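Note that one protein chain is taken out, while the other chains of the complex remain in position.
For clarity, chains are labelled A and B in written order, and residue numbers in each chain start from 1.
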Amino acid sequence: MMIIVKYPPSHKISLDKIKLAKDGDVIVLIQDGVLYALDEKLMTDLKNKGVEVKALKDDFTCRGYSEEESFADLIGYDEFIDITVEKGERVIG
Amino acid sequence: MKKVLFVSYKPAMGTIWINETFRTTFGMYGEDIEPAILLMDDSVIGLNKDYAPEKMGLLPIKTVHRYIKRYETEVYAVKEDIEERKVKIGDDWDIKLISKEDLSDFVHEFDLVIFM
Partner (left out) sequence: MKITVQVMLHPYTNQDVDTAINIAKAAIEKGHEAAIFLFCDSVLAINTKVKPVKGDRNIPQMIEELIKKGVEVHICGICFQYRGLSEENIVPGAKLSGLPELASLIYESDRFINLMA
């Protein structure tokens, strides 16, 4: 499934949604959810679990971070659409 | 047939979320959609026997029970969230409890999971 996370780590529900991910799922971090991309341990744990994590580049960089600081793959809106098409038949949003 | 789970997690008092979640769910029955509801976090307070939003001038929850019966809507709630908040579930509810450790498998049974 595709899981969309928009709230920051300070919102409990965002981590609750991340915990729902299973092997083969893709998490897309948007808005303040991109702050999770700074968490190297969480990003590594998810990858090891077979979960892909993407983060919207515009949302990450406009918050003052450089692309190098992200431990998730940064994507544009065009790639967001590609992921939606490829993996978004079933969505947790 | 699309299986859609509406999830309400926000506070049950002073807000519209519980009623809005149920209203949206009932709105799905005109299409080939099988909706269900999951209450978690502070929304589970809405299951309390004496939950009375009407005391604050909000919409009552009684109407919801009538529609749940009419449509036979499945309503689930997270067991640990209920215990943590000492919720005393009212007799009008027929709730299926889901443990936190089973949530991931549970939500993966649906086509769409809509957190409200």
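In the analysis below, contacts are C-beta pairs under 8 Å (C-beta built on N, C-alpha and C of every residue); 3 or more make two chains touch, one makes a residue touch a chain.
Quick caveat, the model's predicted, so the values are computed rather than measured.
**Student:** For the chain left out of this view, which of B:E20, B:E74 or B:D92 touches it?
**Tutor:** Spelled out, the listed residue whose C-beta touches the missing chain is B:E20.
**Student:** Using the definition of touch stated at the top, determine which of B:V4, B:I61 or B:I98 touches the missing chain.
**Tutor:** Residue touching the chain left out of view: B:V4.
**Student:** Would you mind spotting which of B:M13, B:I33 or B:L58 touches the chain that isn't drawn?
**Tutor:** B:I33
**Student:** Contact with the hidden chain only, please: which subunit B residues?
**Tutor:** Residues in contact with the chain left out: 2, 4, 7, 9, 16, 20, 23-24, 26-33, 112, 114-116.
**Student:** Spell out the interface residues on subunit A facing the chain that's missing from view.
**Tutor:** Looking at subunit A, the ones touching the missing chain are residues 4, 6-7, 13, 17, 30-31, 58-59, 76-78, 80-82, 84-85, 88-89, 91, 93.
Definition applied: only the chains that are shown with their structure count from here on.
**Student:** In the complex of these two chains, what residues of subunit B are touching subunit A?
**Tutor:** Residues of subunit B touching subunit A: 9, 40-41, 103-104, 107-108, 110-115.
**Student:** Show which residues of subunit A lie in contact with subunit B when the two form their complex.
**Tutor:** Residue positions touching the partner: 1, 12-13, 16-17, 19-22, 89-93.
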